[in-house]
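My questions will all concern the structure given below.
A protein chain is absent from this complex, but the other protein chains hold their places.
Right, chain A next:
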Amino acid sequence: MSLNLALAQGGIEFKQFVRTRESLVFTLLFPVMLMFIFGSIFGNIIITPPGEIPQVTLSQYFVTGMIASGIMATGFQNLAITIPIERDRGVLKRYRGTPMPKWVFFAGKILCVAALALISIVMLLAVAVAFYDIHLPDTGQKWFTFFWVSVLGLISCTLCGIAFSGVAKTGRAGPAVVTPIALILQFTSGVFFEYKDLPHWMQQFAALFPLKWMCQGLRSVFLPESFASQEVAGSYELPRVALVLAAWCVGGLILCLLGFRWTTKREG
């Protein structure tokens, strides 16, 4: 009964999302557009040391980061922006006036985000494979890594998004509060630039947040084994990726319980 309710709630959330043109464009198409723009700018700049085979281009490096960014966009940005709007409109208060268990509301959001993330990943991957010389994983091991990095990344981003929805006091403030954070993380986590070239302090900063580890995990899936030597640690550090993302899932849940509000401050 409750499980069906959660599925129905997810379905309603999904319907609402795909019928809202702004969120479709901002959350799903924007990462694809960025992939085209930066992919075209970076072109075939080779970032492997001279003579090393197989070669890796900056575009290939970038599109793995862009897939991670797409996951962050559907989980973090999407929820941190839309939940304050729903709170302003009184949608959350109305749900709270019904016997719907609270967890069903969150389950609905998470199911909706999972479906959107899947769509986003498929779209970005299709563009990456078609234009930027990315190959789908060729081993079960890599598919598995792809799966858990995406799932852990998505869960941590989603929970942080729900938690962060408490920061914006009004629906209008949402994008202004969230967008700079997302951009700063993208610039410092090795999406637009190679992580190893960033200043040390910036690397330290980005290593505190999930996006850097999501990017690194996805590089292990889509870039050659040998490219691991170009990582700061000299390897893709998959155990550490899993550890940090899992920690963010737990931390995100705690933040979520602390930060989420059903009503606006004004309403008390």
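Couple of notes before you dig in:
The criterion applied here is as follows: a residue touches a chain if its C-beta (ideal position, glycine included) is under 8 Å from a C-beta of that chain, and two chains touch if they have at least 3 such contacts; residues count from 1.
Just so it is clear, contacts and distances are computed from a predicted model.
Choosing from "ABC transporter", "Protein ImuA", "Cytochrome c oxidase subunit 3" or "Fe-S cluster assembly protein SufD", the protein name stored in UniProt for the chain missing from the display reads "ABC transporter".
When the full complex is taken into account, the listed residue touching the unshown chain is A:Val91, out of A:Val91, A:Val129 or A:Ala207. Contacts to the hidden chain, counted on chain A, fall at residues 5, 8-9, 12, 15-16, 19-20, 89-94, 96-101, 263, 267-268.
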